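Every protein chain except one is present and positioned as in the full complex.
As written, the chains take the letters A, B and C, and residue 1 is the first residue of each chain.
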Amino acid sequence: MTPDDFMTVAAARALRDGVTLFVGIGLPSTAANLARRTHAPNMVLIYESGCIGSKPSTLPLSIGDGELAVTADSVVSVPEIFNYWLQPGRIEVGFLGAAQIDRYANINTTVIGGDYDKPKVRLPGAGGAPEIASLCGEVIVIVRQNARTFREKVDFVTSVGYGSGPGSREKLGLPGRGPIKVITDLGVLEPDPETCELTMTQLHEGVDIEQAREATGWELKVADELATTDPPSDEELAALRDLLDTQKAAAA
Amino acid sequence: MTPDDFMTVAAARALRDGVTLFVGIGLPSTAANLARRTHAPNMVLIYESGCIGSKPSTLPLSIGDGELAVTADSVVSVPEIFNYWLQPGRIEVGFLGAAQIDRYANINTTVIGGDYDKPKVRLPGAGGAPEIASLCGEVIVIVRQNARTFREKVDFVTSVGYGSGPGSREKLGLPGRGPIKVITDLGVLEPDPETCELTMTQLHEGVDIEQAREATGWELKVADELATTDPPSDEELAALRDLLDTQKAAAA
Amino acid sequence: MAELLSLQEAVASVVHDGDSVAFEGFTHLIPFAAAHEVMRQRRRDLTVIRLTPDVIFDQLIGAGCVRKLVFSWGGNPGVGSLHRFRDAVENDWPAPLELEEHSHAGMANRFAAGASNLPFAVLRGYTGTDLPERTPSIKPIECPFTGEKLTAVSALNPDVGVIHAQRADREGNVQLWGIVGVQKETVLASTRSLVTVEEIVDELEPLPGAIVLPHWTVTCVAVAPRGAHPSYAQGYYDRDNEAYRAWDPIARDREKFQQWLDEEIYGEAGRSPAGYARQDAESSNQNAGLEAPRR
Partner (left out) sequence: MAELLSLQEAVASVVHDGDSVAFEGFTHLIPFAAAHEVMRQRRRDLTVIRLTPDVIFDQLIGAGCVRKLVFSWGGNPGVGSLHRFRDAVENDWPAPLELEEHSHAGMANRFAAGASNLPFAVLRGYTGTDLPERTPSIKPIECPFTGEKLTAVSALNPDVGVIHAQRADREGNVQLWGIVGVQKETVLASTRSLVTVEEIVDELEPLPGAIVLPHWTVTCVAVAPRGAHPSYAQGYYDRDNEAYRAWDPIARDREKFQQWLDEEIYGEAGRSPAGYARQDAESSNQNAGLEAPRR
């Protein structure tokens, strides 16, 4: 069992059955499909490629795999998925990854180091993330926790979490609630209800808080009562293995 | 042979084969379908109901008859037909009717008499006409010519022809060329190239210019060389009868 | 998930006095049965919204349900005037009628803006016409990049969106095809929605040109066979052009209209499942079949 397994299972558990979910590719997709195969069979998966209500039997490699279209309730154009579906706040949960994240859950997926025109590392960029972050009912972020990703200040704000703290989202007029959970390979962080600062509220089994502190580029706040993630159950692990096998099988 | 037959046949003749045509219901629809059955089999009929490339075998009573959808190349939503198809000037010819028309081919289909809030006659209103009039490559108007319809000043400008004369369309930024022909039960009027004023350029067989003058609510300009409409050929009349029969048959 | 209700329950649940209610369906799939139930439940002070008021709004206006009309073309297609609409505007009968008047392009964009949760839409429209002077929901707007002047229209977000569709499944996923008008936009723009359908099926088989509204976007679904008559439901029955023509003499005369109302809406006939549809059921083509578009 790897830290990534913990992360994926914890993310899957964070999804309630029946919710409408905007799914990005990679770990969010794995977690969403795991949830659908375990406790949340009625979750509605929505992809930026225009697929609404996809029920993939294999784990897609991209957000536009054919499997997502042929199993969808409806396939709409890309302008429509953003304008008619994401923009009005119809989608309850958005699932995002990050290359860098700060204490207010602002996310960078654009550039690292140097300046914008001549960065040290050019990342893929925004994709659907800025609007997912601002317009979904709430957001769950999945990101590995280490000194490169958890930064005092992100090099570029691609997607807004809580901006510069309390009141920022309201001032910007962002309708969604923002990131309610950041799920990592070490545990789970949640925004403090008053300061909006990400606070470690849960550690995966076998992780101690010092590890989390070292993996965080700012002075990490820790909840008074720190929970421990229940380890993935046999059922969850089996479902996860099955799911990953479907991707391998589809690739073969 | 009625004056309306003359009008319908003259309107059909005004359509070149292969053009894309935005068709309203009533006489414009009859004329367009007549043209398609005679000299213009490759004309592309487009209806505001979202039907593109309809090839109706019967003459539809409404712009949304099922026959228009099932014979179309493509059926799109109403927002799309206006935004993606009409608005960019993709449609070469627009075909409009009128309840009142003035010397600059401005059209009223909104209210007659009284004031807007308490009119003597409440007409249907704008429909697609204002944007057809401004955005199609060019416009052909079909309207019976008499003292009630040909007015010195229309009671309400629903759709713009040449506004208040030369330069009006440019000043308003209307991209289409405007009405190039007004086809009536008496003959054909065309805008003077310099003054934009509607000028009688053609009379149907058996109509004399005095009749046209009396039927016009302003001092009618007449072209130096006044043409006479060739009477509907046997072939045209037969095609028109056939077409009207299809509507009766469909209603039965 | 959409609730499956009887038409009576559905209208009672979602349409209240004073509501703004869009009834959409562009010539095709006009929700007549739902409008008749609104009349039967004697709803009052409604703001009714529709691109083409058609016979359906002539009836609602004549029955005294309507305070305000938002529209773009108010005629009886291929036949002539809407006499109840005209009587209300010209003579305040049965009550004065407030108008908010647009073009089709403007109304379509207003629904699209509403469905997109934008407060307005931008179009090339209305320029040079007398409409902006009469309609406060039309304003000029300037392109922030080019400085070009365009037209803005305010979004439509009705309290209730009512449409008719061919069918739904048991979860309330709705499928419609043929001319789809602004029905998707109407449901997505409205706070509540009611979809009447020809039938409930176990599974929505995909069809060319069909769109699906997922059950979580629909408030309630009610079965109303022939619920679009005298308009049509592609694949189920054809447009009853004769009924549109027959409406003209009824609507021309206040007494005949009242009689129609008493008999066909409030009376015994109105309580039969298809209401107004009943009398013409035989004349329509029941064998229209599930026609796919042909080229």
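Quick note on the criterion: contacts are C-beta pairs under 8 Å (C-beta built on N, C-alpha and C of every residue); 3 or more make two chains touch, one makes a residue touch a chain.
These numbers come from a predicted model, not from an experiment.
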Margin query: In the complete complex, the chain left out here touches which of the visible ones?
Written below: A, B, C
Item checked: Touch with the omitted chain, as defined above, among A:V160, A:L189 or A:L240 -> A:V160
Next item on the list: Just name the one of B:A10, B:I52, B:L123 or B:A239 that touches the chain not displayed here.
Entry: B:I52
Checklist line | Touch criterion as defined above, residue of A:C51, A:I91, A:V139 or A:L198 at the omitted chain | finding: A:C51
Notebook entry, point to check: Touching the left-out chain: which of A:G18, A:P41 or A:G125?
Noted result: A:G125
Notebook entry, point to check: Just one of C:H28, C:R124 or C:K184 touches the chain that is missing; which is it?
Noted result: C:R124
Notebook entry, point to check: Can you name the residues of subunit C that touch the chain not displayed here?
Noted result: 117-124, 137, 139-141, 143-146, 148, 150, 152, 154, 203-204, 206-210, 292-295
Checklist line | subunit B residues touching the omitted chain (full complex) | finding: 20, 44, 52-53, 73-74, 83-84, 87-90
Check: What subunit A residues would touch the chain not displayed?
Finding: 25-26, 48-51, 55, 60-66, 68-73, 75, 77-79, 82-83, 86-87, 110, 116, 118-122, 124-131, 134-135, 156-160, 163, 168, 172-175, 250-251
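The rule we apply is simple: only the chains that are shown with their structure count from here on.
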Check: Quick one: which chain's Cα centre is the longest way from subunit B's?
Finding: A
Next item on the list: Go ahead and name the chain pair joined by the largest number of contacting C-beta pairs.
Entry: B-C
Next item on the list: Can you figure out the chain closest to the middle, judged by Cα centres?
Entry: C
Item checked: Whole-Å gap between the CA centroids of subunit A and subunit B -> 57
Notebook entry, point to check: Hey, how far is the Cα centre of subunit A from the one of subunit C, in Å?
Noted result: 41
Next item on the list: With chain centres taken as the means of their Cα atoms, state the distance from subunit B to subunit C in Å.
Entry: 27
Check: What are the residue numbers in subunit A that touch two or more other chains?
Finding: none
Next item on the list: Pull out every residue in subunit C that's touching 2 or more other chains.
Entry: 112, 184-185
